[in-house]
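This view holds just a subset of the chains, kept in their places.
For reference, chains read A, B and C in written order, and residue numbers begin at 1 within each chain.
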Amino acid sequence: MLTRLWRGLARHGRTLNERRGQQWLAQAAETLRSELGESSGVSLARRITERYAALPPEGRLDFLQMLATRFSTDTARLDAAIRHYAEHPGPAAAQLLHEAAESRRQEVLRRLNFAPSGTAALLRMREDVLELLPQHPELGEVDADFEHLFRSWFNRGFLQLKRIDWHTPAVVLEKIIRYEAVHEISGWSDLRRRLDPPDRKCFAFFHPTLADDPLIFVEVALTEDIPDAIGPLLADGRPPIDVRAARTAVFYSISNCQKALRGVSFGNFLIKQVAEELKRDFPQLRNFVTLSPVPGFMSWLKRAHPEAPELQALAQPGWQADAAAAERLRPRLQALLASYLFDAKTDIGRPADPVARFHLGNGACIEHVRWLGDVSEKGLRNAAGFMVNYLYDLDNIEANHEAHFKHGTIFASRQVRALREPAQRAD
Amino acid sequence: MLTRLWRGLARHGRTLNERRGQQWLAQAAETLRSELGESSGVSLARRITERYAALPPEGRLDFLQMLATRFSTDTARLDAAIRHYAEHPGPAAAQLLHEAAESRRQEVLRRLNFAPSGTAALLRMREDVLELLPQHPELGEVDADFEHLFRSWFNRGFLQLKRIDWHTPAVVLEKIIRYEAVHEISGWSDLRRRLDPPDRKCFAFFHPTLADDPLIFVEVALTEDIPDAIGPLLADGRPPIDVRAARTAVFYSISNCQKALRGVSFGNFLIKQVAEELKRDFPQLRNFVTLSPVPGFMSWLKRAHPEAPELQALAQPGWQADAAAAERLRPRLQALLASYLFDAKTDIGRPADPVARFHLGNGACIEHVRWLGDVSEKGLRNAAGFMVNYLYDLDNIEANHEAHFKHGTIFASRQVRALREPAQRAD
Amino acid sequence: MLTRLWRGLARHGRTLNERRGQQWLAQAAETLRSELGESSGVSLARRITERYAALPPEGRLDFLQMLATRFSTDTARLDAAIRHYAEHPGPAAAQLLHEAAESRRQEVLRRLNFAPSGTAALLRMREDVLELLPQHPELGEVDADFEHLFRSWFNRGFLQLKRIDWHTPAVVLEKIIRYEAVHEISGWSDLRRRLDPPDRKCFAFFHPTLADDPLIFVEVALTEDIPDAIGPLLADGRPPIDVRAARTAVFYSISNCQKALRGVSFGNFLIKQVAEELKRDFPQLRNFVTLSPVPGFMSWLKRAHPEAPELQALAQPGWQADAAAAERLRPRLQALLASYLFDAKTDIGRPADPVARFHLGNGACIEHVRWLGDVSEKGLRNAAGFMVNYLYDLDNIEANHEAHFKHGTIFASRQVRALREPAQRAD
């Protein structure tokens, strides 16, 4: 009957009213979920994903709401499983309960993946969900199902690390331009400056079914010393260094590419594997560091120290150009920054700054804070121009990581720790 | 502490007693599951899978039993989730319940996949489970967790169809020789006869992380007419036909390669996609059929008709060589075969013959039964020499499939249906 | 001794005077040519090509002059071979004579190719020769040796046709931008408009040792009808057509990429193979045409008809904007164009227009002349805005080609031939 309905749709095309289209989609999703879906799944999944992609926004919302309402957990089955577990507690009954509690949507989503480019279609679908979610909290479970599925499918064991360079296809490179989230890439010439010189590297994780679409990438500069500012690193006309003289690999930008993979994190894996690759290719490297922004510093400062006199100075446009005045601001701001990095926490006790949280959680330590490291408009606005070098000491990151999670330890160089004390006294 | 323990193990190597080794494995699995595992997971997973692979059989059993006992569902958490669901029934609470009911083992297995070649290691681990299971029913939940995971990971959307031919690497070809389950391949010359001639094709599904290891493959012969016996198809010295004259694609052998993927089925997808590929490359093809064994016929016959006089005749070695005598056996045996194919059922009402179940479930129909189609020792023993052509009519398989599952319909050609009636009358 | 000399050079580096460097290069080339070169050739060729690449322009000229003077034919050997041939005329002696007459430089060049990237180095070297040649006619034989060698090495049988599209590596694409010789590509967005839409194709020939460097490429538009102007074809914002409706493949730009391959022609092979590829992928295509410039028309017109009254009108900037006036110019200019295409010849009787010479020589015919087909500044200056559609009728190109070369026939549509008569009468 489904086939007949579909043929009707195909014949009448766009003249059929939207309602019959939604009716078809709901039936198709039911069929896909059923025993029939195992067999005829590929063509059915293809039709559903194609039809969904062609829907206008309202139509997509209808479809997603239908997924939310018609494909939640089978409550009768769940209740029976709870009773069974109460009577026969144990692993076997728990497993049955686990199965019974799964929303029926999961199987729909798993089988939509049968379609050609099904994984890409599901990513686009979750992007819609994420965009609709603030206005449509009823899609919360749908989103949770997507996250659950993607955590399983985008398991690190399935990701492939690839170098991104000037031999990479344009279809991938234009995504690097588009997705760069930290220091904007202004076009193909800028891109080339970041990929092609011998002292610049870029690596990305790919999923095998998404050959043209990186999941996350990191840009790396090979330098002699640990850099203290981003400007010179990205300067046009910069002469490349002889890589034999390089002692430092600087991870100066990490960007996630797929909004739809919210809740599935790869950054930690990426940095570690890239560090290992670089170590193998350039055994002369001694330091693996970042040159990172401190995105939350200024908003924390305004919130936590609204009366801080420095705020007024920082509010003057161009303050950083007056070297002497800037230098007078420095000690107190460094102390405040140290206070922010060490003591500002989230509700569950993790570092408040998202970049600090990421690198410290990976087992890195705070090696340097860099006064006027980023004097771009964004750098000044978010962090009063501060940047931070987080150090990845490959021999210690696991132990650091363990101590950080068990005891909340924040590892930092002596020099950075020294910044903190006066601030604590001052406060 | 884990790291210290591991270093101890590494230092003392094989002199450490097995007990401390198992202790390390249990702790390592706990760490892997914990928040720590997200970050240091790759190296930890690598160490566990390497250590597991090096264990003797008893050590592996210990490890798997440890997985069974120490990583089942957290019952306290599950009980709380059940209470919460009772108080606030609804999708959100059901989702929490689903999560709480999941065995802790699932996360261990997912993170073991972080290891290099982790997926292959997990497949080997489930092979061990399946081998131990008959004697060790306590591993039942471990096995169920593997199946659950593999159903998600080996989703058809992630599989890649590849042609297998004489340009395929030897490392894959030797697996084709090893895994062929229907008509044994006797060596490289026999293999070449099946892959290299222009009228022979072979296709396999691969998973991206298992580049050298096919999951399932199908061997195809292009012929003019629908073949009635396997012997001539595989004959040495056979001249290939001009493929422009081919009208028929014969799927004469389908073999699963990975025991560890029990419960995850691909055959249906494979046949359909291969039929589409062939249709595109050889638009002159008219028929897509199998030449299939009937593995369960003789054992059914002995069980269902122990007094059938034919059984005596068939028990005489060489009976098939006496053409006249064989011909006298034929009508009654054909009727019995039809009875078997149409009426013998499993407990849940599916066709009893596993090959018939597979093809009829895919939406194929029984086109011909072939008397003396396989006179090999195996063919005579299992099926009195019978073979069956199942026809895949691409325009009808979906509708057939639907009717077969909804109403139990068994589609067959008029000719085959005609065989059945006298049998039913006779019975 | 060579090795010692080289080590000296390496030690003293750039402080050694240029003269000792040239002395080393001359000796190295001698050694490379000798029996020794067969064996130690790879490293020696590498050193010579690296050293040459590092030389300043004067140094390169010195090296090339050295090749011209020290490595010409061995006259003693040649004289002996002539005498031998006089005494024993016949194929064997002719073959010896052929060998004896070969310049010794040929073997030097062949062995320089042993170096890693040797072929690319030799291409760069001939580029230098071609640039120096006008001022340094003494390099004439060196250039002839390069051409001889490249004609052998860049034999069509060794070239690989590749599609150029948005999946092509950036390192190749930037060369497409740089080498486009007919209708300039203004940047990456313009490039994408020419490669990525489904109704646009691009193909290039590559040599296996020059993976990142196309030799020649052609840009193709799929259209419904034969286009009469280049502007709409390249317009930004143009909606792509449904390729199923395409009936025409338009070769609207062919560019050679390697100056160093002067005298080695591929264009004819490229067009024919691309036409075959397109025919296979899009069987619905009916017409294979060009939309070509007429680069020599205006200079011929000024030379052949200096008194033509149209010349004055064409000299007014913006003349083409006055539609009525332009239309009045048209008949007489079309007649002159026809006269140019049919009757203007080179010294050896080939068509004077280089583009006409190329396509007519390939067996194409003149299908349409297009008034105001190219109103760009260049199009107006070179050809009064005229363009030409040359038609490649795959069934007739061989016969046309044969007749064109044997009898000088210029094939043209009836419509184009009709333009010609009044002109001939007028003249």
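Note that a contact is a pair of C-beta atoms (placed from the backbone, for glycine too) under 8 Å apart; a residue touches a chain by one contact, two chains touch by 3 or more.
Remember, it's a predicted structure, so these values are computed and weren't measured experimentally.
Because all chains derive from one sequence, the complete complex can be expressed as a copy number, which is 4 in this file against the 3 shown.
By our rule, only the chains that are shown with their structure count from here on.
With chains as nodes and touching pairs as edges, the resulting graph is an open line. Looking at which two chains touch through the most C-beta pairs, you get A-B. In terms of the distance between Cα centroids, chain C is separated most widely from B. Rounded to a whole number, the gap between the C-alpha centres of chain A and chain B is 37 angstrom.
The distance from the centre of chain A to the centre of chain C, with each centre set as the mean of the Cα atoms, comes to 49 Å. Centroids built from CA atoms put chain C at 58 Å from chain B.
Looking at chain C, no residue sits in touch with two or more other chains.
Note for the complex: chain B touches chain A at residues 2-3, 35-36, 38-43, 68, 72-73, 75, 78, 82, 85, 89, 91-92, 94-95, 97-98, 101-103, 110, 113-115, 118-119, 140-141, 144, 149, 152-153, 155-158, 160, 208-209, 265, 268-269, 272-273, 361-363, 397-399, 401-402, 405. Of all the residues in chain C, the ones that touch chain A in their complex are 166-171, 173, 187-188, 192, 212.
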